[in-house]
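One protein chain is absent from this view; the other protein chains keep their places.
What follows is chain A.
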Amino acid sequence: MTHLLSIVFCLMAFACLAVSMDRHQMMLFGRALRAGQTRGFRIAGWCGLVLALRFIVDYQGWALGLVSYSGCTSVSAGIVFGGLIVYERLSARRSHQP
């Protein structure tokens, strides 16, 4: 359960970080977000990562917590990456249809 929750934390954090990047803003919204919004997402993303660390270390202690945290961040970043690819493919397919 702890792992699942911290993966959810990390997923949201990485999603925010992805949204704070120009390339993904163009893909998701078709335009670049305003500087303030971008900064907001970036701050939210980093805070999310710190919170996830705090959460998992509270439950497992530093030794096991750091190991778990490394696994959770790697897997979550991979899921966000995969999600962006799927989203891009699907929207590309939609836009090809008449």
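Methods note: contacts are C-beta pairs under 8 Å (C-beta built on N, C-alpha and C of every residue); 3 or more make two chains touch, one makes a residue touch a chain; residues count from 1.
The criterion applied here is as follows: contacts and distances are computed from a predicted model.
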{"item": "Name per UniProt, for the chain absent here [options: \"Protocatechuate 3,4-dioxygenase alpha chain\", \"Cytochrome c oxidase subunit 1\", \"Branched-chain amino acid ABC transporter permease\" or \"Peptidase\"]", "value": "\"Peptidase\""}
{"item": "Sites on chain A contacted by the missing partner chain, in the whole complex", "value": "2-4, 14, 17-18, 21, 23-24, 63-64, 67-68, 70-75, 77-78, 80-81, 84-85, 88-89, 92"}
